[in-house]
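Of the protein chains in this complex, one is absent; all others appear in place.
Chain naming follows the written order as A, B and C, and within any one chain the residues start at number 1.
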Amino acid sequence: MDLALDQATKWLELFGDEIEKNKAYLSDLDTPIGDADHGFNMARGMEAVETSLAQKAPADLAGLFKQTAMALITKVGGASGPLYGTAFLEMSKQAAQTSELNSLLAAALAGIKKRGGAAAGDKTMVDVWEAVLPELAQGTLTDAKIDEAVEATKPLIAKKGRASYLGERSKGHIDPGAMSSGYLFKALLKAVA
Amino acid sequence: MDLALDQATKWLELFGDEIEKNKAYLSDLDTPIGDADHGFNMARGMEAVETSLAQKAPADLAGLFKQTAMALITKVGGASGPLYGTAFLEMSKQAAQTSELNSLLAAALAGIKKRGGAAAGDKTMVDVWEAVLPELAQGTLTDAKIDEAVEATKPLIAKKGRASYLGERSKGHIDPGAMSSGYLFKALLKAVA
Amino acid sequence: MNYGIVIVSHVPELAQGLPKLLQQVAKDVPITAAGGTDDDEIGTSVTKIMTAFADNPADELLTFYDLGSAKMNLELASEMSDKPIHLYDTALVESAYSAAALLEAGVKLPEIEAQLAPLKIK
Partner (left out) sequence: MNYGIVIVSHVPELAQGLPKLLQQVAKDVPITAAGGTDDDEIGTSVTKIMTAFADNPADELLTFYDLGSAKMNLELASEMSDKPIHLYDTALVESAYSAAALLEAGVKLPEIEAQLAPLKIK
């Protein structure tokens, strides 16, 4: 399906709301296997996105994603900044060619993997993106499946990011970036419904 | 030969004088293969030795070497601090058993090698000590031989200390710690003459 | 070709301190640094990194960092920069020190990189 500008705008608003609502929880997830700031990082970033979009209404999808990318890159402060920032930067470039949702998300995922070097199984946000994108493309994605994908990071041993320093001890904890990506896709489902 | 307290005291005075006179040169040697401070480090250390001995005249050889060690350890500020400091600390301990010079110096060298982990050929002060001690024991040590031992560090590739970071580039430069050890043994020869 | 060094750390004090250690053995090598977020909290900033790139008078930069997210911001910054940027996954302090000393001694980049290789730990 083609993603319309108003749908994409709604997507980001809903995502920003979820982040703000759950920032303490996200930072709690980031405590046993990180530095306890993922929620606060993302909240700061999404607030900057909101400010940016309020100051200058983007003309099109590419503009929306570009402004989002720059706000996240400059304001998030942690690993999720360059990662989500690159995701939206790639969607911005892709949006010059197409508004087709799966194509945009595929470009975003490719960007995240290139930027962070993670693969499925490394216990990062990539695990959620890899599980979710095929379902989305088939039209079979649900909130329940998103929850499963996030939960599936729990038993993994982290290979990337601060969690990787914990080695075996990263097992048994949900990855915070996976959780925020879960919110991202739940917000998307609502926005395009 | 047994080292008398007055000879050892003279030894340190002469060494301190040579260090003070040549501190800029020693630091110059420490420039292409180090951080340009060996002479200033040693001058600061030997000044502290002089102050310490003036404040409290040691009762015996062990006391003299102990005070020297502590002044060097606390005031030198660079690698030569713990190295020369350990050398004098070991001589202090050995002096409780014997005043025999070769025995004292052997203990000092063992201490330097244990502290810094260097062996002959690593392009450090150890190279001079290893060359000089046998000659001293045989009674054949001269200023010329000391100069040779110091000069012999020139073609070596450094394996220890800051010079080791230069790799091949440490070749062709005299080791500063070797030079200061050269002064140490020349001062000794004068003091026991 | 003249080379400079850029240090990227999550901590402002580290970014201020490490160049002092390096400059002692590399007085002629341009060294700049980016430490902490824009608000000087623990983190890294693409903006600070780009400033460090621009402020460094050298034409080509060797960059070193502490943790993985610093690397990602370094890569973003280098994508947005004109200068050739070299990024090393080597022990921050020890490899930056090696690179600084070797650059001061006039060693060429391939040889420097060979000496940095055993320090790759990330």
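For this structure, a couple of remarks:
Keep this in mind: a contact is a pair of C-beta atoms (placed from the backbone, for glycine too) under 8 Å apart; a residue touches a chain by one contact, two chains touch by 3 or more.
What you are looking at is a predicted structure, and each value in this text was computed from that prediction instead of being measured.
The chain not shown here is in contact, across the full complex, with A, B, C. Among the residues C:Ala26, C:Leu62, C:Leu76 or C:Leu92, only C:Leu92 touches the chain that is left out of the figure. Only one of the listed residues, B:Lys66, B:Arg162 or B:Lys186, touches the absent chain: B:Arg162. Residue positions on subunit A in contact with the hidden chain: 32, 34-36, 162, 165-167, 169, in rising order.
Along subunit C, the points of touch with the absent chain fall at residues 9-18, 20-21, 24, 35, 42, 66-67, 91-94, 97, 118-119, 121-122.
The omitted chain makes contact with subunit B at the following residues, 35, 41, 73-75, 77-79, 81-83, 85-86, 115-116, 160-162.
Definition applied: only the chains that are shown with their structure count from here on.
Chain geometry summary: the mean Cα position of subunit A and that of subunit B are 62 Å apart. Computed from the mean C-alpha positions, the centre of subunit A lies at a distance of 29 Å from the centre of subunit C.
Those residues of subunit A in touch with two or more other chains do not exist in this structure.
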